[in-house]
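Sharing a structure, written as structure tokens. Questions coming.
Of the protein chains in this complex, one is absent; all others appear in place.
Labels A, B, C, D and E are assigned to the chains in the order they are written; within every chain, residues are numbered from 1.
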Amino acid sequence: MPYVTVKMLPGRTVEQKRALIEKVTDAVSETTNAPKENITVFIEEMDATHYGQAGVMHADKK
Amino acid sequence: MPYVTVKMLPGRTVEQKRALIEKVTDAVSETTNAPKENITVFIEEMDATHYGQAGVMHADKK
Amino acid sequence: MPYVTVKMLPGRTVEQKRALIEKVTDAVSETTNAPKENITVFIEEMDATHYGQAGVMHADKK
Amino acid sequence: MPYVTVKMLPGRTVEQKRALIEKVTDAVSETTNAPKENITVFIEEMDATHYGQAGVMHADKK
Amino acid sequence: MPYVTVKMLPGRTVEQKRALIEKVTDAVSETTNAPKENITVFIEEMDATHYGQAGVMHADKK
Partner (left out) sequence: MPYVTVKMLPGRTVEQKRALIEKVTDAVSETTNAPKENITVFIEEMDATHYGQAGVMHADKK
């Protein structure tokens, strides 16, 4: 605890995801005093046809 | 805000998903007075082997 | 199925939530052809100190 | 109701998932008195590059 | 891993929740071969005005 879920579009490299897990864990530990070994990070990717803002599908914005 | 997540089985077309994003945004804006441009919609698809009701896997019902 | 979760700040009345459940169900049924009786809606409220955009807590924007 | 989501790494067979849905439904019904026919189970699989503990990506632990 | 979230209406006792955590953990371990010490269970309660089926708010069904 805490448990962090990052929901984003696809396209990041494994290296970026590795850094994301590390830096988000650091940020959470630094600000909540939770030990890093207790922090879990999940990444969830969503397709551009599965995401919309203001009623418009993200895939249609390109 | 608000943020809407629609979890469903696969099988809808991109056109259906486009309409889903639009109409759900309309419905949320109309009933909560949130401006449409502030509303976000996510669609999450689940496989029929990843969904069960009354203890029975959905894939086994076909 | 489908299952819809609406995440928003507090402040809406029970009447607004009642209408939200009804109209979102209509919108999902109309666009996905799912029978209304199969559609479930969840509402999740988040405090203004539990929500931030661009690194700024929503409660601080007032 | 209740609605149960099981989030895990890939690798289980359909048979294991079938048993998971059945046994989790039994456990929830037994302890909450909810009728089995009202209980829904979702399974969500996450890639080993989408999961980290203590700042380390799960895929890097192998 | 796995991580289990049980979403339900309020009204269960702490004893029922204690048993729910224990029995769900047993069921997940038994069917997925995940060691019990690796299994996490979250309970999320939702108000009857925050839950609707077939377009009808649960609180209105009483």
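Operating definition for what follows: a contact is a pair of C-beta atoms (placed from the backbone, for glycine too) under 8 Å apart; a residue touches a chain by one contact, two chains touch by 3 or more.
All figures in this text were calculated on a predicted structure; none of them were measured in a lab.
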item: Residues from chain C at the interface with the omitted partner, ascending; value: 7, 46, 49-57, 59-60
item: Footprint left on chain A by the chain that the document does not show; value: 1-9, 12, 16, 19-20, 23-24, 26-28, 30-34, 51
item: Absent-chain interface as seen on chain E, which is shown; value: 14, 17-18, 21-22, 25-26, 36-45
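Rule of thumb we're sticking to: only the chains that are shown with their structure count from here on.
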item: Repeated interface matching B-C, over half of the contact pairs identical, chosen among C-E, D-E or B-D; value: D-E
item: A-D compared against D-E, more contacting pairs; value: D-E
item: Centre distance in Å when chain D and chain E are each reduced to the mean of their C-alpha atoms; value: 12
item: Cα-centroid distance, chain C relative to chain D, in whole angstrom; value: 25
item: Inter-centroid spacing, chain B versus chain A (mean Cα positions, whole Å); value: 20
item: Per-residue multi-chain contacts in chain B, two or more chains; value: 7, 26, 51
